[in-house]
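Left out: one protein chain. Kept in place: all the others.
Should a chain be cited, it is by its letter among A, B and C, assigned in written order, with residues numbered from 1 in that chain.
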Amino acid sequence: MSGSTFGNKFKITTWGESHGKALGVVVDGCPAGLPLTEDDIQVYLNRRRPGFSQFSTPRKESDQVEILSGVFEGKTTGTPISLMVRNTSQRSGDYGDIATYYRPGHADYTFDQKYGFRDYRGGGRSSGRETIGRVAAGAIAAKILKKLNISFTTYVSSIGDIVSDPADFDADYISKNELNMPDAKSCEAASAYLSDIMAQNDSIGSTVKCIVSGVPAGLGDPVFDKLDANLAKALMSIGAVKAVEIGDGVMVSENTGSYDNDGFHIENGIVAKTSNHAGGILGGVSDGSDLLLTCHFKATPSIACTQKTINKSGENIDVSIRGRHDPIIGPRAVVVVESMAAITIVNALFDNMSARMDKLVEFYK
Amino acid sequence: MSGSTFGNKFKITTWGESHGKALGVVVDGCPAGLPLTEDDIQVYLNRRRPGFSQFSTPRKESDQVEILSGVFEGKTTGTPISLMVRNTSQRSGDYGDIATYYRPGHADYTFDQKYGFRDYRGGGRSSGRETIGRVAAGAIAAKILKKLNISFTTYVSSIGDIVSDPADFDADYISKNELNMPDAKSCEAASAYLSDIMAQNDSIGSTVKCIVSGVPAGLGDPVFDKLDANLAKALMSIGAVKAVEIGDGVMVSENTGSYDNDGFHIENGIVAKTSNHAGGILGGVSDGSDLLLTCHFKATPSIACTQKTINKSGENIDVSIRGRHDPIIGPRAVVVVESMAAITIVNALFDNMSARMDKLVEFYK
Amino acid sequence: MSGSTFGNKFKITTWGESHGKALGVVVDGCPAGLPLTEDDIQVYLNRRRPGFSQFSTPRKESDQVEILSGVFEGKTTGTPISLMVRNTSQRSGDYGDIATYYRPGHADYTFDQKYGFRDYRGGGRSSGRETIGRVAAGAIAAKILKKLNISFTTYVSSIGDIVSDPADFDADYISKNELNMPDAKSCEAASAYLSDIMAQNDSIGSTVKCIVSGVPAGLGDPVFDKLDANLAKALMSIGAVKAVEIGDGVMVSENTGSYDNDGFHIENGIVAKTSNHAGGILGGVSDGSDLLLTCHFKATPSIACTQKTINKSGENIDVSIRGRHDPIIGPRAVVVVESMAAITIVNALFDNMSARMDKLVEFYK
Partner (left out) sequence: MSGSTFGNKFKITTWGESHGKALGVVVDGCPAGLPLTEDDIQVYLNRRRPGFSQFSTPRKESDQVEILSGVFEGKTTGTPISLMVRNTSQRSGDYGDIATYYRPGHADYTFDQKYGFRDYRGGGRSSGRETIGRVAAGAIAAKILKKLNISFTTYVSSIGDIVSDPADFDADYISKNELNMPDAKSCEAASAYLSDIMAQNDSIGSTVKCIVSGVPAGLGDPVFDKLDANLAKALMSIGAVKAVEIGDGVMVSENTGSYDNDGFHIENGIVAKTSNHAGGILGGVSDGSDLLLTCHFKATPSIACTQKTINKSGENIDVSIRGRHDPIIGPRAVVVVESMAAITIVNALFDNMSARMDKLVEFYK
């Protein structure tokens, strides 16, 4: 693998480094005839844009997207859509000394081991800015899904040990607070907690949940390309994610079959499930109920308090990471999680089209 | 995707159903010159074989493997290795009535939705017997890794709420008990608990942990083919897995950066980490320390107690699943987890070979 | 790449060696609901079966296929179809001495260079028997295509310098002669010529043409996965093929644009082309007219007359290849060409399904 391409049919290839000239993505396999403007994409990029919250890096980037190909007279043509965002606020000077040592929790050491050297400016390719390409592509995927009545509710469900109570859940509130939490109570508690963490020159972990509604039954290919397997890859590929859960997730290991199994029943003439412990996927194939996805993000590794590490000369040293960093990853990652889920589901939709002879014959009639 | 192929260079394609004639796998991309016998593979298959524990299905299968191609004079030739296991103990009669309804927690409903009908005998392709191909291929992958001094310690770390205490960990004990737990205390508690669960016609969830030692630094390709992303897909593709964790996993969302970051230091002239919260992977690339993987398995969905479901005529019915079923998945899945991890790591090793110009020039000198 | 898998959605993985236990193929991605029996496949295998013509190897193999998975109650299930043919007439003794030297025109030297050693029995994996898997899979592909009214006319159009005159073309005659030529005149001339070649302990080249009718317009993906590009790969991957032509093929380099361009016109209300120099493909996408494919096969490299070569000790030696060999490849390769074309077209049909938003929305309505 070469690593920067994701998807089999709706194929995205991202490129770019934190302090390079630009970042972008090529989206190949988008169906022809989808109305698409730069605004459609900008709305998504703005959701991950830095510099607009007290809880995000002060690095301000306008992150303006440019469509370079694949759209003609306002519609996708079926050929590759190339999207680019120029970097404008590089301050590489901040990173000069990073060249000489390995930051704990970062990819510095591993990239050096793999490639023999690295672009150390702001983490280079391992930076969170890499997700610009994912989100730009995700905006397109989400627009396709919207035409099929598939929609997303994505939010930060916990920050440190502050956990949003499902009883307080308010979907409308998510986009109204800087932390993208789904209720005022947990948001306020988390805000206070975060201010405290920042005062200690520290950072904190968080959890992002994504609910996908309207997914038709039948998506996902047994046995390796199960829908949940591809979602797990998609989500685990996001920097700082260390765990992915589907439905009840880690809790299933504590529960019995009689609890865990979701009963089927007929409700108003339609197949329904009594519960959704499985998170909408059975045997790797969607069952028509909501997909329930959870990602656990570690704390931002760049922290200003003192840490032990080594330099390239092999000496033990103490470091304190300066620069412009987020104290938490979750809130800005909400749209990244949603994008990766959207891209994965679009691929599953396309892959599923040739699953049955009767539908194939019908399609080409 | 067509779903039954995994891996980019060390590519495995599995086939077969629970009650078909046979199951198997084609392993393509195995390097030439690896000594390989049917015994090498049988040892792995025996670790997942049913019928030999009080806590597994009474269906007895000898699961004898046959090497059909790719090995000549005791060594792999570099061409596809075809491995087959004949089914011998099919009792399809057990499953006749399953054709008419959808078992909760199973893929019955979703396969029908996807394909229009299904092989209902024992779950067909969605059965756990599908993992025979994975394990046969995993035996080859593990043998390759052994030549590179990469080894595995895989075990059941929890059953229901019985959790093995790390303080009691004894690697040698794992293969000495039917539950593949790493200490006598938790094993005994779990055995009693399991007997109780079985008496209630119920089943229970479990957790499998896999530690991989000796993995060189540098494996994994940013940004989508991160080592952890590919491992997450590999493990989530195993039936009944609902959560995958790397290193501290879900706990990272509760912790601070100052806790989460693993400090580097020089120890006896070698780079070492003070802790391994990251589970051996930073920025998607291995850092040379142990890989720490955790999978959460739901309880076996086939249970004899009464459940609500629907039949194909769209009527609400009560069912009780008869047949020969395991009350727990983890113990027999240990070798499946190990196999999927091994196959993923072999692919990462191969993919990494072209990462650097200097090594490329050296290779072809 | 690992080399033995072809196709992105209708994915075939072949395995097996000339003198191993068996050969076979796993077909993954076949739509569910296609009626399929062993007879359907046997008919195709019989077309390439050795030992039944005076112009083929006297090695007699029944080449009986066994369906091991993926078919239930007479229909494909959408899961992998595993097909196997046991070798029964191995006479490895014939090949013992081949281990010590490199046969001219064969893969002996290159396999040794690549893998360090080789299965020398009958060429191992490089044998023409490898095509059994292709043909078994091709039978399934062709059956899918038949449901879509896509059909094949495939034949030997030349043997040495005996070329079938298009004016004499008789499609019905193809299956009625051992050489699969399309007219009695060229067939008789070629038979006499071949007898002469065989008397000289020599072999001869040949050309196979394949016409595919009923292909809908719109198949093929610009720019690398053009339909002709994928067909070229498919056909060039057949052993002994050294040139592939689409439409007028090599002649286009001699012709003018005014000759080469196929004019469009409306005929009985339908779009038609005045000529078909392009062979049914424009810009890599099918145009609705017949696909015209031509493959050039070199002479069988195994010949009994004396040749210069070297042995593994690096000495210059003279060899004369004994054993059971065909004096010509084309006639038995007709069904292989047809199979590879069919598999490629099935993949193009599947890939094309997600090309347009309107059809996607319609599909999932």
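In the analysis below, a contact is a pair of C-beta atoms (placed from the backbone, for glycine too) under 8 Å apart; a residue touches a chain by one contact, two chains touch by 3 or more.
All values reported here derive from a predicted model rather than from experimental measurement.
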Requested in this report: Can you work out which residue in C:P50, C:G122 or C:G247 touches the chain that's missing from view?
Outcome: C:G247
**Report entry** Contacting the left-out chain in the complete assembly, out of C:V285, C:V335 or C:L349
**Finding:** C:V285
Report summary line: Touch rule applied to chain B and the missing chain gives residues 8-10, 29, 31-34, 76, 78-79, 144, 147-148, 216, 222, 349-351, 353-361, 363-364
Report task. Extract the touching residues of chain C with respect to the undisplayed chain. Result -> 1-6, 8, 14, 102, 104-107, 109-111, 113-116, 125-126, 130, 158, 160-161, 197, 202-207, 217-226, 228-237, 239, 242-266, 269, 271, 274, 277-279, 281-288, 296-303, 305, 307-310, 314-316, 330, 347, 351-352, 355-356, 358
Query - Chain not shown, touching residues in chain A - result: 1-5, 9-11, 13-17, 20-24, 26, 28-29, 32-33, 66-70, 72, 75, 77-82, 84, 114-119, 121, 124-125
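What we mean here is this: only the chains that are shown with their structure count from here on.
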Report task. Would you mind checking which chain's C-alpha centre is most distant from the centre of chain A? Result -> C
Query raised in the report: Where the centres are mean C-alpha positions, what is the separation of chain A from chain B, in Å?
Result: 26
Query - Contacts with two or more other chains, residues of chain B listed in rising order - result: 1-5, 14, 114-116, 125
